[in-house]
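The structure is given below, and queries will be raised subsequently.
A single protein chain has been removed from this complex, and every other one stays in its place.
Chain IDs A and B follow the sequence of writing; residue 1 opens each chain.
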Amino acid sequence: MNPETRQKIHEKYERELQRGERFWPDSIFKDAIMALAIFILLILLATFAGVHDSPKADPSDTSYVPRPEWYFLFLFKFLALYAQIPVLGKIEWIATALIPGLALGVLTVLPFVDKSPRRYYAKRALPLGIMGILVWGMLWLTILAEYPTVASDGSRVPGILQAIAGILLPLLAYTAFAVIAYTLKERAPRAILFTGLGAGALMAGFSLLSMALYPPSHKETVEHPTGLVDQIVAGQDLYSIHCLECHGEDGSITVIQGVPGLEGKVISPINSRDVLYTVNDASMAQIIAYGRPDSGMPPFGKAYNPEGLTRAEIDYIIAFMRYSWDDRYEKPEIKPLYPPLGAYEVPSYEVHIAPIVKRYCLSCHRPGKDSNDYFMDTYENILHSGDNGDRNVLAGDETSFLLQVIQGQPILNPDGSEEIGVMPPSGTLKPEVIEVFHRWVLMGMPRTAEEAARLTWPAP
Amino acid sequence: MSGPNRMTRRDFIKITTGAIGGVIAAGIGLPAIGYLLAPALRQDKAGKPVIVAKLAEIPVGKPYPFSFTVTRVNGWERTANVFGGFVIRLSEDPQDVRILSSRCTHLSCRVNWSDEAQGFICPCHDALFDRDGKVVSGPPPEALGHFDYEIDDQGNVVILPVERKTE
Partner (left out) sequence: MRNAWQTLFAWLDERLGLHSLYQNLLDRPEPRGNWWNTLGSASLFLFLLQVATGIFLTVYYNPSPDHAYDSIQYIMNEVAFGWLIRGIHHWGASLMVLVVFIHMLRTFVTASYKYPRELTWLVGVGLLLLTLGMGFTGYLLPWHQMAYWATTVGTQIAGSVPFVGEFILKALRGGPDLSALTLQRFFAAHIWILPALMFALIGLHLYLVIKHGESHFPDKDD
């Protein structure tokens, strides 16, 4: 840059200062309003959006699918798409190190590459076009990160569409820019503008096409218990499913009954001070995760079984045990399992039956248990699964097997032997829980709270 | 144009800017005070009553040592602190009982009963307390603390795990 150009730049800037403003208070006033707006936005986000943590880190749970922070998502998607490219896709470091490194390098040395004194937009079509395509591409890659690269049926079409939008089209646009800038010279800006707009529209088009044809796979969003009360309740549910069969509802069982393979095994009660005072949380977690082979306790953690309990889930069980049985802990107020029924209220699957079943039935009646084939994990399964799927739950029928067995009436075979014993096998349900089942079956098994609200239980 | 009492646009901008700064500082500063002082403002829960001994097993006259743990929640951790004391039966009357803390009132060392001295000796600075916990010699400023207690139906000595000053 020659001295005259520099001189001109400085003179122009002086003129701009002449008709400008003062830093204090004019500029700072605007800065302050901006700061206040940001501050209010942050308080609103902290209050209404909050921060959602996943459960505690569990190095043994290798099945966890992580996602980076949103501002790294575009790189994340770029890597996924790049890996789909034949041959070149195998050379991982090109995408992980070389390309981001080059991009950063260009960004760093930008003022030393683009040394022309021109600043007006229309005179800078090439750099603006390059940056525009880059930012537009990053935007679409970020959005596409929510969408599958490989479709659920194994089709690679979404990945191909996305790679066209996020990699191929930008490359073509850049090539076109270079050619245009080199050949058209004077008339280049307009051509670059239209090429850029066209490429941008195509990028959006291919992205939207992929999004429309291959929507994101449905992910179950699980709310993780964070407060102590939620953790104790989660622990109680997990305990009911995994531990209750052998240890009993209050952990007091000393001889296991009715569990295949462990029948008659003598165990120590786990609700005693002997256990609770001498085994600390870490050791307790180890015992639950890895089992106690010498005393028959199987491992429940993820180390032996990918479907096993996570470290966080084990912690919830321990919290439940401590706060329920350890007299050094004060149990906080815990909401009832289901809202108590009014005199004429009809229970629903959603609000009443699901939590009751989870607590009292699911430990045996779930897929993966071979002692029976009646599964109670979903609404449909409760109504139809198992050998007696047509007899277990019948709308309005007092003789539904489910109602009989929970009220102490075993179902007998024609020869008088027991086909289904009373349920639960040890102990009985509380009368109010039986009443919930009773009303629910007699009123036709409403699924949602709305369906149940339309019904009225006849006056007693 | 504007008189001496009229606020100029410039002044208005300056004052507004200052006010915004103040609002932001207060918006982060006031919650921060509560945040930093939260542990000090927390109400500590009184411990549950603890059974320390069976009255029938305690000889009359000789102080009977006991200890108990109190679990305190500090932040996200539970700390079990061991406290100790002595049950002293003054006569056969089940109500004639005194329960002293074993924490020396000087620097919180644990005092022991000494048959020779017929008093409690603190090993740290050779302080001596008499059977009632009163200071006989040494640096302690006041008598040993005591615990409130009751004798339940099964004849257990049940104390409230809060040390109280002995006047």
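Odds and ends about this structure:
As a convention for this text, contacts are C-beta pairs under 8 Å (C-beta built on N, C-alpha and C of every residue); 3 or more make two chains touch, one makes a residue touch a chain.
Owing to the predicted nature of the structure, the values given are computational and were not obtained by experimental measurement.
Although it is left out of the displayed model, the omitted chain contacts the following shown chains in the full complex: A, B. Check A:55, A:205 or A:269 against the missing chain and you find that the one touching it is A:55.
Considering the full assembly, B:28 is the residue among B:28, B:90, B:117 or B:162 that touches the omitted chain.
Touching the chain that is not shown, out of A:42, A:395 or A:412: A:42 (per the contact rule at the top). Touch with the hidden chain on the side of chain A covers residues 1, 6, 9, 12-13, 16-24, 26-28, 30-31, 33-35, 38-39, 41-43, 45-47, 49-51, 53-59, 61, 64-72, 79, 92-93, 96-97, 104, 107-108, 110-112, 114-122, 124, 127-128, 131, 135, 226-228, 312. Mapped onto chain B, the interface with the missing chain covers residues 28, 31-32, 34-39, 41, 75-77.
Assume only the chains that are shown with their structure count from here on.
One simple way to say how far apart two chains are is to compare their mean CA positions; for chain A and chain B this gives 45 Å. For chain A in complex with chain B, the residues that touch the partner chain are 25-26, 28-29, 32-33, 35-36, 39, 43, 327-330.
Chain B makes touch with chain A in their complex at residues 10, 13-14, 16-17, 20-21, 23-24, 27-28, 45, 48, 69, 71, 78, 80.
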